[in-house]
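Moving on to subunit A:
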Amino acid sequence: MSIHSPPIDVQRGTRASRVALWISLAVLLGAASLPWWAPEESAPAWMREFVEIACYFIFAMMWNLLAGYGGMVSIGQQAYFGLGGYAMLMLGNLAGVNPFVAIPIAAIAAAAVAVPVSWVAFRLQGGYFAIGTWVIAEVFRLSFANMPIVGGGSGTSLTALRGIERSTRENLTYGLAVACTVAAIGLVYLFLRSKRGLALLAIRDNEMAAESQGVAVLRMKLAVYVVAAFGAGLAGALYFVGNLRISPNAAFNVNWTAFAIFMVVIGGIGRIEGPIVGALIFWALNKFFSDYGTWYLLGLGLLAIVVTINFKQGLWGWVQERWGLSLFPTRRHLHIKE
Partner candidate 1 sequence: MSALVVAKGLQAFYGDAQALFGIDFHLAEAEVVAVIGANGAGKSTFLKALTGLVKVPGDSVHFDGLPIGGLPPGDIVRRGLAMVPEGRRLFPSLTVEENLLMGAFAGRRGPWNLARLYKMFPILEHKRRHPATALSGGQQQMVSIGRALMSNPRLLLCDELSLGLAPIVIKEIYDALPAITDEGMALVIVEQDVSVAQRVSSRVVCFQEGRVSLEGPSDRLTREQISAAYFGT
Partner candidate 2 sequence: MLVQGILLGGLYSLFALGLSLMFGVMRLTNTAQGDFIVLGGFAAIAGVATFGLQPALSALLLLPIAFGAGYAMQRFVLNGTLGKDPLPSLVVTFGLSIVIQNGLLETFSADPRSLDTGGLNIQSVSIGGLSLGVLPLLIFAIAVLCTAGLQALFARTALGRAFRAVSDDREIAELMGLKAGHIYALATAIAFVLIAIAGVLQAMRTTVSPSDGPLLLLFAFEAVIIGGMGSFWGTFVGAMVLGLTQQIGFRVDPGWGLWAGHLMFLALLVVRPQGLFPKTRG
């Protein structure tokens, strides 16, 4: 009996993904060149908005990596966000390093701290891991609030950028924000498409089975945790370069994670494009409703509850299922040529 195997091909892209790729590149180019084509008066405002949203987005993307792909739900990622911010500030104010240069260094510092923290945090699982990370973030907050050298509880300003002209500073910040956003997306995308990424998906689906196949689960989890900390630190450092003022309550506020959760849940956990969709929706909601203060936050909370219960795969996931689209495919399809 001869075995006749049809020519098969493992494909990664889908047509929708190719279209989306071109659109994203166009949007990105548009964003990158904004300082040149936008009208004089509104450009700085747009740029500041973009920087802020970029920080939210990068943070959300990292939270998505940690929870959706690493299977670790954390309510304490703001620890690294704040750490990145403070590290950048200390490098700038105290060590005389250019804050823009300090951003990636601060991110690395955050990633480095994540390693010993993981020795404590990984003692817990599931829901208790989530709250445990919150405790750790609180410890960071209280620690920095008790450090007079960075202004203690009331915080301090980023003096290292005082000498630079305002429009230059804003342009540089903006450019850096675009670069960080692209880098973050690229980093996560490439990571997940690689063999390590597949291992991560295997762990997510069934940890014990993956372990029996030789996947070093603990090392992978640590890797994801460190990468997520790096990204959070990057976002934090970037945010406070844009904000110029830091305080423990702003830096280590649990709202950062709350917003990240919101963006990811609305957009869809575990999918790369989820945080993008979520960030856009979040930005739109922010634009129109944030003046309503508490009602706005209340609405966000309700929306997150309703979406979680009714659209288990997030809004984008629901779209994907209904219309079969996938913008950033990391799954591999078996394509049988007729």
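Assume a residue touches a chain if its C-beta (ideal position, glycine included) is under 8 Å from a C-beta of that chain, and two chains touch if they have at least 3 such contacts; residues count from 1.
Regarding selection, all candidates are chains of the complex that A comes from, given by their letters.
These numbers come from a predicted model, not from an experiment.
Q: Thinking of the complex as a whole, which of 1 or 2 is in touch with subunit A?
A: The touching one is 2.
Q: For the complex, give me every residue of subunit A touching candidate 2.
A: 67, 73, 75, 119-120, 123-124, 126-128, 130-132, 134-136, 138-139, 142-143, 145-146, 254, 258, 261, 265, 269, 294-295, 297-298, 300-302, 304-305, 308-309, 312
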